[in-house]
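Working notes for the structure below.
A single protein chain has been removed from this complex, and every other one stays in its place.
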Amino acid sequence: MPPVFGVLFDGVAYGMLLFLLSVGLSVTLGMMNFVNLAHCSFAMLGGYVTVTLMNFFGWPFFATLPAAFIAAAVVSIVLERAVFRRFYHASDLDQCLLTIGVVFVSIAAAAYIYGTDQQPVRLPDFLRGSIALAGLNFAAYRLFLITVALLITVLLVVALEMTRFGAQIRAAVNNQRMARGLGIDVDRAFAITFALGSGLAGLGGALAIAMVGLDPSFAFTYLIYVLIVVSVGGLGSIFGSFAAAILLGVSDIAGKYYVPAIGSFLIYLVMIGLIMARPRGLFGRRQA
Amino acid sequence: MTSATIAAPHDYLQTQTRWRWPEIGFWLATLSPFVLAPDYLLLASQVAIAALFVLSLDLILGFAGMVSLGHAAYFGVGAYTAGLVSKWGWGEPLTGLLIAGLVAGAFGYLTSFIIARFRHLPLIMITLGIGLLLQEAANSASWLTGGFDGLQGIHTWPIAGKFHFDLYGYTAYGYALAVLFLIFLGARRLTHSPFGLALRGIRDNGERMRAIGAPTRSHIRTIYTIAGMIAGIAGALLAQTTETVSLEVLGFQRSADVLVMLILGGVGRLYGGLLGAIVYMVARDQFSGLNPQYWYFWIGLLLIAVVLVLPNGLLGGLSLLARRLKAAS
Partner (left out) sequence: MQRLGCSLASCALILFGAGAAEAQDSVKIGLIMPYSGQFADTAAQMDNGIKLYMKQHGDTLGSAKVEFVRKDTGGIAPDIAKRLTQEAIVRDHADILGGFVLTPNALAAADVSAEAKKFMVVMNAATSIITTKSPYLTRTSLTTPQLNYTLGTWAAKNGIKKIYTMVSDYGPGIDAETWFQKGFKDDGGEIVGSVRFPVANPDFSAFVQRAKDTSPDAIYVWVPGGAQPAAVGKALAERAIDTAKTKVLGQDALTAESALKSMGDQALGIIMVANYDYNLDSPTNKAFVQAYNEDFHRNPDFFSVGGYDGMHLIDAALQKTGGKTDGDSLIAAAKGMAWESPRGPMSIDPQTRDVVQTVHIFKVEKVGGELRNVEIDKVPDVKDPGHMTN
């Protein structure tokens, strides 16, 4: 098989990670227009939960993943009820400032508790190494990542398209006022969606450690990539996040492989180009 | 349309542009570090530079409603221009400042053609993208910019041949403060003019402005160019007073910091930006001195506290307080 398939595979895997990190923000931004720049702090939280459970309590890797999800979701509910709720109708700028403050606090807390060093994590043996197939090497961990992400995507789509709650969310994203008028409890729907999105970010953070590492600056570094995915994909759209994440993941990796000299520029050029062509994003449903 | 109604906007602007005593008090207070805190003049000069940078962002964000996450691009262009001009042999600060301002302004003008077409999230992401691209380009062009190590060989000549840049920072602060004050006067005049009113109109309701025939795109391009020029001058000041320029003048951290300073102080009030710069820079210096590893924590709490307690930033909260006191008395 020509190396392009290996590159595509790697790119898709990286894209899947970005998807898990971004999908929550896309839906909550689309639904409530709440600019949550602290989204990646939840991802970071999930990562640190996994590290703690594995390195201090000896949990197996797989058991820590649901724990990361739940921990991030719970913390997000607490924050949402206590603080964020009051700012749904505040200006964009106030929301930015508030959530940036939360990011700063989370980074400092992580540095205090865990130090600023990289967090090592030992994956189970069958997830290390690679599988040789038709002359190419497919990393086992990337296969795992793609599988998990696809599974979650299917679950999300099923939940959104085939459940009543999903219909309520879609209604709230499309036209909040109308949805309220029809008696849908938009606030409750939002709270649950926020928790879900943050939980997914937490899961993404846990899965990210073995691929891109974890340290307290994670909350800021990946915020940029998540914002890129969300703006390119379009707000409030799961499919948009999915498509944008794959597009960006593949172009980033392919760019670095084929033309390393402009590898670092490519992701920003692609983003600027796509946003200029489609300001609403590829599949955006709401004007930001 | 009687002459009274035509005169009304003119009178409104006239009353707005009168100098009030808090303003005069503020500018007199900026002279106090020379006497009260001469050990802190270097910090004061960097606060003045930050204040000028925040001022430039306020013009596009507070008055024209354009959120930019890449404003450091213009700051960096100005810094590198001033640095390179000095490195190539011409270290005279005032002309270097002008050249840097013109180059940054030109860059602002060119990018404004793209930027003026977008609002909200697309605008944020495009400005972010431009900033990040520029930083990568500066790293790649290390033959020009010095890359990671930074630009070496900058030497700023004494101002007017007499005022040498000393170790204590007297000249640095005096220079930065003077430039800040002059540009502030210009910005103040600009925002209290019909053009300034037009900008506020664009910020509040762009479609309506277009409906009444205002050339919104052209106004946005103009203010963006001006803001770029001012940001470039701030960058040049940093390059000249510290004789250092490195990649982080173009970085996301700097763009994010200036945005935080502006929102903290209060957008759209000119003085808000200045206040935000002072509070943020001083707080950062003090927290950092107290406990270097964890100053982020206290800054984060400060930001959260300000948002919870003072809507519209520090100045917004203060003016609310002043109004309440006035109403009570």
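Labels for the chains are A and B, by order of writing; each one numbers its residues from 1.
Note that a residue touches a chain if its C-beta (ideal position, glycine included) is under 8 Å from a C-beta of that chain, and two chains touch if they have at least 3 such contacts.
As the structure is a prediction and not an experimental result, all values here were calculated from the model.
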{"item": "Which displayed chains the hidden chain touches across the whole complex", "value": "A, B"}
{"item": "Per the touch definition above, residue among A:P60, A:G115 or A:G273 touching the missing chain", "value": "A:G115"}
{"item": "Absent chain, residues of subunit A that touch it", "value": "3, 6-7, 10, 14, 111, 115-118, 120-122, 128-130, 132, 137, 139, 141-142, 210-215, 217, 221, 253-254, 256-257, 260-261, 263-264"}
{"item": "Contact set of subunit B toward the excluded chain (per top definition)", "value": "39-40, 42-43, 46, 136, 139-140, 142, 147-150, 152, 167-169, 238, 242-248, 288-289, 292-296"}
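As a convention for this text, only the chains that are shown with their structure count from here on.
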{"item": "Between subunit A and subunit B, centroid-to-centroid distance (C-alpha), Å", "value": "33"}
{"item": "Residue numbers on subunit B that touch subunit A, as the complex places them", "value": "67, 114, 117-118, 120-122, 124-126, 128-130, 132-133, 136-137, 140, 252, 256, 259-260, 263-264, 267, 293-297, 299-304, 306-308, 311-312"}
{"item": "Sites on subunit A touched by subunit B in the complex", "value": "83, 87, 90, 92-94, 96-98, 100-109, 111-112, 224, 227-228, 231-232, 235, 261, 264-265, 268-269, 271-272, 275-276, 279-280, 287-288"}
